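Some notes on the structure that comes next.
Just one protein chain is left out here, and the rest sit where they should.
To keep things simple, chains are lettered A, B and C as they appear, and every chain counts its residues starting from 1.
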Amino acid sequence: MATLKDTQNEPDHRRIAIDRVGVKALRYPMQVRDLHGTTHQSTVGTFALTVHLPHHFKGTHMSRFIEVLNAHGPVFQVNSMDVVLKHLLERLDSEQAQIDIEFPFFLEKAAPVTGMKGMLDYQVKFEAGAKRSGEFDFILTVIVPVTTLCPCSKAISKYGAHNQRGQVTCAVRFNETVWIEDLIRLVEDCASSELYSVLKRPDEKAVTERAYENPVFVEDLVRAVAAKCQEHPLITWFRVEAENFESIHNHNAYALVEGRK
Amino acid sequence: MATLKDTQNEPDHRRIAIDRVGVKALRYPMQVRDLHGTTHQSTVGTFALTVHLPHHFKGTHMSRFIEVLNAHGPVFQVNSMDVVLKHLLERLDSEQAQIDIEFPFFLEKAAPVTGMKGMLDYQVKFEAGAKRSGEFDFILTVIVPVTTLCPCSKAISKYGAHNQRGQVTCAVRFNETVWIEDLIRLVEDCASSELYSVLKRPDEKAVTERAYENPVFVEDLVRAVAAKCQEHPLITWFRVEAENFESIHNHNAYALVEGRK
Amino acid sequence: MATLKDTQNEPDHRRIAIDRVGVKALRYPMQVRDLHGTTHQSTVGTFALTVHLPHHFKGTHMSRFIEVLNAHGPVFQVNSMDVVLKHLLERLDSEQAQIDIEFPFFLEKAAPVTGMKGMLDYQVKFEAGAKRSGEFDFILTVIVPVTTLCPCSKAISKYGAHNQRGQVTCAVRFNETVWIEDLIRLVEDCASSELYSVLKRPDEKAVTERAYENPVFVEDLVRAVAAKCQEHPLITWFRVEAENFESIHNHNAYALVEGRK
Partner (left out) sequence: MATLKDTQNEPDHRRIAIDRVGVKALRYPMQVRDLHGTTHQSTVGTFALTVHLPHHFKGTHMSRFIEVLNAHGPVFQVNSMDVVLKHLLERLDSEQAQIDIEFPFFLEKAAPVTGMKGMLDYQVKFEAGAKRSGEFDFILTVIVPVTTLCPCSKAISKYGAHNQRGQVTCAVRFNETVWIEDLIRLVEDCASSELYSVLKRPDEKAVTERAYENPVFVEDLVRAVAAKCQEHPLITWFRVEAENFESIHNHNAYALVEGRK
């Protein structure tokens, strides 16, 4: 037995490079900029940190991923993402590094009539990749819960229309920062109604009627979001999914559109 | 190093009996009786098998739980539950044994107008306990997806009413078999509408209108199910929970009633 | 149609009181005290807020739960829990209120040899209940990931021993504050080894050898934690569960002990 042999540094002869290797399902406190970057909110991220491994190395050094993360403090700052990626490229001696983070994000929203304020939660993902050559790729994904009211049900029924909570997953690449809250707003504007945390009776009345006046299928929803992404001056690529937790079925309705400009 | 020492059989001196010890999260094919026991359906169960361990034993024998299960064939038959429990009591030499199983269960339902048939899925749980003294305990739980339409939203809005998929979890003890399909039916009768797998337009119209005509809060839903359980001649104990995946919020409405007769 | 009729305030004639009714699965930013209360950490909680509803009321007022939470600011402070409970009792006009919160909690730990620091995450639950009569109940639960190494495998094998990640769920009631970090420490001391975020090679060697020197069954683990809870001067009740994600099986080993003093 060698004393603290560096097994990972041994050569490998299978001639198979590894596309991604690293750590996954790592939870870490983080701060993300909100209100167009003027302030911060604290949240908890689930991280995957990976690099490309050339075919001639037996293994990567898993502990270094955590060291790089820790080197930037006990709370991860989203605006240090590029620096952390560069640090990963160097410390792991790799051509390519990737950081994926998923975290809850909160927006304060005012109820539509009473103006009563409450916090609504969204799930957000960052997928950031960097190459030693300087190339950089970033995908921002927001998962936005919405109300959808069925146009068919409304059209054929004497009264009422089935509606439900739905979920829009909108992923974008951009050539200049699109803020999380702006992308959420873009999505919410396409639903039968956006959701709220607190609704008093006058608000509930307004939201119920608004949803009834704006019926959408999942097809309408993904098309409306896709159309807005296409028109958006900063967005260069998008993938939009909508999933309705149908109130009349125990399965979901689903639609997906992907677009490049 | 002893040759295949039986570590589990050693004495333990901490004088702490273990309430439950065994295996968990074990998936196994199973068959469950349906249509009042006249036929069977195949499904997949997630099992927990445990026994009581007296304070003087260091450990139980985990492999014996699986052996007992396997001894009854490659597909678990629900009507062999008592035999398997007895077998566990003997094989593990324990005073008390418990089998918990959770599995998807399917009912064929006809759409309300066209009569078109489809399969609807439910989640079902069995919790069966036996003591060497002969005592036996059994809890049947059904998790039933339903439509709930909000009475408040209907009362205050010009048109429409928010509705959503909800979920009723109904657990019962009984003194003579209550069939899964009968307990599901009992729950579905209390919702704004039951769910279906296939709905053609005339069916969707019927379901939309029925829900609008039968608004229920989660409070109404648990009370209605509880009232039916109280009246039921065979049910001796019940716990009813309702959870609405609110279409206007990103959180859920929830209610719980427990009752004994 | 009544103008904004208060449906919830109507009488109910089924004579069934509701044990718990309110909101569930509500995510909200929060701060929790750490380091024995000298400082705070930011995290995200998943909340359930409920009250008891007497039989003569048709429904509770769901929006008031959120209002009460919001009234205490956009970030929930754990040390305001009693105040929020009292506020719920009053605002919902109930005899009994309950707040359940589940959240990730982080501890900075130093690797055993190199002393390199990293953040380890735990799942923590608070279950706090208050009655108008003044009674108060609080359960603190920590879910602690650990290493467990099998005593049987070690005893019978020429070399090596199967080990795995396990999870101890320890719930306690106490008569004077037991800090989260102290309860975590109590649990970690009973495992084959505690876990770490960063381990360099000398640390990995130390942890591997320590686990090999301290084999435990799930039975040993729950007994050791239970024994420490029994001896602890502040703890008045405990329930300890251990679950091993067995490295040699695709199911888990499980044990449970509950104790009162």
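Simple rule for what comes next: a contact is a pair of C-beta atoms (placed from the backbone, for glycine too) under 8 Å apart; a residue touches a chain by one contact, two chains touch by 3 or more.
In this text the structure is predicted, and so the values were computed from the model without any measurement.
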Touching partners, among the displayed chains, of the absent chain: A, B, C
Touching residues on chain C - with respect to the absent chain: 120-121, 145, 147, 149-150, 152-154, 156-165, 193, 195-197, 199, 201, 204-205, 207-209, 211-212, 245-251
Contacts of chain B with the absent chain, listed as residue ranges: 4, 6, 26-29, 41-44, 63, 66-67, 70, 74-75, 104, 106, 108, 116-119, 121, 197-202, 205
Footprint left on chain A by the chain that the document does not show: 1-5, 7-8, 12, 14, 16-27, 48, 50, 53, 58-60, 62, 66, 151-152, 155-156, 158, 217-220, 222-224, 226-227, 243, 250-259
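Please note the rule applied: only the chains that are shown with their structure count from here on.
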Labels of chains that are neighbours to chain A and to chain B: C
Most widely separated chain from chain A, with each centre as the mean of CA atoms: B
Chain occupying the middle, per Cα centroid: C
Self-contact between copies chain A and chain C, residue sets same or different by half: same
Cα-centroid distance, chain A relative to chain B, in whole angstrom: 34
Length of the line joining the C-alpha centres of chain A and chain C, rounded to whole Å: 28
Interface hub residues of chain B, defined as touching at least two other chains: 152, 156-158, 250-251
